[in-house]
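All protein chains of the complex are present and in place, except for one that has been dropped.
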Amino acid sequence: MRLGQLAAMMTTLVLWSALSSLLGAQQTLAISAEKIYVGDGTIIEKGVIIVSGGKILAIGPGSQIEIPRGTRRLRVRGSVTPGFIDAAADALLGASKDEQSSEVTPEGRAIDGLDFGSLLMKRLAREGVTTVYATAGNSAVITAQGATVKTGTGDVQNRILTRDGAPKLVLISGPERGNARPRNPAGISDFTRLPLGRMGGIFVARSALGQAKDRLRIAKAGGKVAKNAAFDVLGEVLSGKRRMRVLARRQNEVSTASRLAKEFGFSYVIEQGNEAYKNIRELKRDHAAVIYGPMRSSSPSMAGVSRQLRRFFTDPNLNKILSTPRVLIDAKIPTALTAGGNTGEYGLARQAMLAMRCGLSRAEALAAVTTVPAQLLGVQDRVGTLKVGRDADLIVWSGEPLDATSIQSHVFIGGRRVAGKVF
Amino acid sequence: MMIRLFATTAVLVLAVCTTTWAQFTDKVLIEGAKIIPVVGDVIEKGNILIENGKIVAVGVDVKAPFDAKVIDASGKTVFPGMIDPYTSSGLDIPNESVPVASFVRVADAIDPSARYFENALRGGLTSIHIAQGANAVISGVTRVVRPIGMMVSEITVEAEGGLGIVFSAAGGRDVAGQLATLRGTFRSFDRYLKRLAEKLYEEEQKKDGGEVRVGPKEARKLGAKLIKPSKIEDRYRNLWRIRHGELDVYAHCSRAMDVQTALDFAKAQGFADNMTIVLGSETFKAVRRLKKLSRPVILSKSQFVHREADRMTQEPIDTFVPDVLMKNGIEFAIAGSEEPWYEAARLVRNGIPRQKALEAITLNAAKAIGLGARLGSIEPGKDGNILILSGDPLDTMTWVEHVFIEGRHVYDNKKDLRLRHLLQGAFDTKLAADKKSAAALEAKNARADKEAKAKTDEKSKASKGDKPAKSDEKSKADSKPSDAKKSPAPAGGSKN
Partner (left out) sequence: MLKASSWMMVLCAIALLWPVEFGSAAQAGDDETGRPAQDYAVRARRIYVLDKVDYLEDAWMIIRGGKIDSLGTGAIPDADLPVVDFRGASLLPGLVSTESRIFVGADATGMGARYVAADKFNPYANFQASWRHGVTTARLTSPGRRFVSGIGSVVRFGANAEDSTVLVRQADLTVNFNDEAGRGESPDAELVTPSSMDVPYRPAERRRPETRLGRILALETLLRDVRVAKNQDEPSLKLLALGEFLESGRPFRFDAERRGDILQALEAAKRNGLPIYLAGATEAHALVDEIAAAKISVVVDFDNALPDPSFNGFDPVTPIIEDDRTAAVLENRGVRVIIGGHSDDLLMSAALAVKGGMTEGAALRAVTARPADLLGVGDRVGRLKAGMDADFVVINGDPLGTSSRVQQAWVLGSQAWSLAAVDKMPEAVVVRAGKIYDGKGGVYLDAEVLIEDGKVVAVGHRVQRPAYARMHDAGPEAVITPGFIDIHSTLGLEGDSSTVKSDQNLSKLFSRARPEFAAVARAGITTAVVAPGKGSSSGSPIIAIKTQGKNRKELISKAAAGVKLTVRGSGASVLKSLESTLNSADNYHKKWLKYEAELAAFEAAKKNGKLPKAAAPKGKTPPKVSPKPSAEASDALSGTWEATLSGGPMGEPMKLTMRLALEGTDFTGTVTDPFGGSQDAPITGTFDGTTFEAKVEPEDAPFENVRVTAKMTEPEVLKGSVDVDGIFEIDLSAKRTSKGKPKITVKRAVTAVASGPKGPKKPKYSARFEPFRKVLSGKAGIMVAATGAEAVGAVVQAFGKRKLPVVILGGAGAHEVLDKIDGNSVGIAIWRQYTRQDKARNILIPDELDRAGVSPLFQSNGSWGASRLPRFVRAAVREGLNPETALRSLTYDAARLMRMDDSVGSLSRGCDGDLLIFDGEPFDARTSLVEVLIRGKEVQ
């Protein structure tokens, strides 16, 4: 239609996306889409969301919502979902994530090592992961507390949701790597760091938790206890004020976590949990939650039969099964998905698509990357679902969300459009 | 316990495909499916007849000959077998230590029992072109195989594909060093040919008693005609064969500048029309030079996006390479993926039309390796490589249910033990739900039948009063449960 050519000619003059992201902050924006996935399972057909000042002003079917005069309109043919949440993004701290000064550093805070302006933050935001829980590294037995922050750009202050997350008990074979006694010719070892093996690791954990338990008992009985930040944090975990994060992959690591939890009486959340499907009974009894992932698109391919047998026992990924999320959800265990902070083909959107392909329904897959992680991180009043008064973090999809043929066409964080294109 | 589980899986997988690959003379008819032939338009509900491994007829009214095995694929989608035009998976070590290895054959390094082939078959790949890596100057002879079978001879589709020639910097050499080595190899090959021609001519003369009466130059010219591949030394034979079109050439161009170098070199050495170019992401800048090629170009899935800083303003810009190729009318095939349907979906969501994306993983991939006449679409005369999918090929929830290679039923995902292990419990709830909904459906139908019968009773009482036949009602009830199960996944996972 010739007016179309006029419009096309003008589009070369002024870029719409640049303008809307510029104006997004001050003005109200009304997004109308074929389907709006609220996040708690309900879907609004032909709905409208009105966003202003970074918050959701009104949401509902188009017929009931009145668009106030002067709002910018954005009509979309696809669908809208809440922004995704990656509850165990350990790639964010980059090089500075492995603190090896001591085996037990729960008083440390991942937020102090977090680079808010990194390229990874921008790329995560562009792909729809609007909130991440940045965890510390895995080279100590009990590592620092994570932090829940908003991705994308913008000043740091209003991007932090929580500063002091849960400390992390690392039960995989990470901490002992590199601690072996250095075989220098003189035979003298100038520096040997515990633990040297899995038993050593659990010994360190048990002694730290034991000390914290004793300090609690003394304090409760009115005795004086010297100030120690590390044990104060562990004390809060033991007294139930905080939940412990446990990085466990194999079946024995998950059951160790359950044993420790029963012995010291703390509630925990499993991170990664490759073989969590084998510990259903323990997880149900402990009312634990699992942040599962990153999954792989097909079973791990190995070259050569001979090598296959040798690696059978050592490769933790080998006996992962693809239907773990389905099995966990069937057992009523709260399950969130994580991509470990990766992006692109290994990002959170692909993990959710894979989970959907291997047994979850679309609503369950969406919940596993929006509402469930929001509850686990304790930020469900701000993010995770599209409700009036909540943060305006949302993804506009070109088709059905998590379909292989639909793409995140717009991403909004706090009502502002995230610049850049996803391929 | 785990070892037992693994052992059983391996044994069962072996069981499925031990039938030797003798010429399969059986006739197969795949009936009632939605056919996406890639060439021509979609047939909503049609049949495919395969005889002696070749597709004989495709269409709505294709009838099954009396001795054909009929496979009911109603409600399913049928798609041609997907093709990976260029990968070094399946080899134990992808690269040679020597820069020029034209005398090497990939066949000697293929390990048919590698897990890669199992994943490829599960992903819907029916033909894979295996080649050496790009860390050489000239790499060995490639081979097109099918992902089923235990011996290399058994899995071969096309014994000899072509040589890989790398035109970009590789193996520690800079691009000038690389091209100098390449030119040096062909120059010493030319010199070798001249001397061989002279020797052959002399032998020819001596054979029938005469002696050489002409000068060396003349002898060389006359002797040239006597050269046959069998007479050429191992080191150079394949170079002779690419010049005479007996072998293809796969030119690796990772930088934009390499494209023109490759085209000029191919024209000079005479293998321009049996050359396929394997593109790096930066080559979209040289898209103008790719226009007049005889075969589609090959683009690996890792080369879809090119990231760089703008020349003048230094701002980072990303370019989606397939989009540039499509806009300039250049046919391309996608390589390097065990699940090609996902790469096609990725193309579609970034703006490539659906037909072009489907062609990139079937027809164009076949043309890129010179087998366009035999593979890549469901057309009479082509190999019977057919996939039966649970839904649309680009849909997230679609699984490959059955695979036919040259008419043989080689894969059934219900018998895929590793998949059942990986997806154990994944579809129980769905299956239970399906069963529940099927039961409800059946109850409703039963009620409807009862009312209909009641009405016919009154009518018949009013008119004739004979008894309705009871048997048909029961038979209808039986047939329903089997159709109702629409779920794509194998029945009942084994729980451990």
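Chains: A and B, in written order; residue numbering restarts at 1 for each.
The rule is short, and it goes like this: a contact is a pair of C-beta atoms (placed from the backbone, for glycine too) under 8 Å apart; a residue touches a chain by one contact, two chains touch by 3 or more.
In this text the structure is predicted, and so the values were computed from the model without any measurement.
For the chain excluded from display, the touched partners among the shown chains of the whole complex are A, B. Screening B:Arg195, B:His244 or B:Lys444 for touch with the missing chain picks out B:Arg195.
Residue A:Leu57 is the one among A:Leu57, A:Leu247, A:Val290 or A:Val422 that touches the chain not shown. Screening B:Asp174, B:Glu203 or B:Asp273 for touch with the missing chain picks out B:Asp174.
Contact between subunit A and the absent chain runs through residues 1-7, 9-11, 13-16, 19, 50, 57-58, 64-70, 73-75, 388. Hidden from this view is one chain, which touches subunit B at 98-101, 103, 173-180, 183-184, 187-188, 191, 195, 234-235, 255-257, 261, 282, 284-288, 310-313, 319, 324, 327-328.
As a convention for this text, only the chains that are shown with their structure count from here on.
Centre-to-centre, using mean CA coordinates, subunit A is 37 Å away from subunit B.
Subunit B meets subunit A in the complex at residues 2-3, 6, 89, 92, 111, 113-116, 118-119, 122-123, 304-305, 318, 320, 338-339, 341-342, 345-346, 348-350, 394-397, 418, 421-430, 493.
On the side of subunit A, the complex with subunit B involves touching residues 277, 297-305, 308, 312, 319, 321-323, 326-327, 330, 353, 356-359, 398-399, 402-407, 421, 423.
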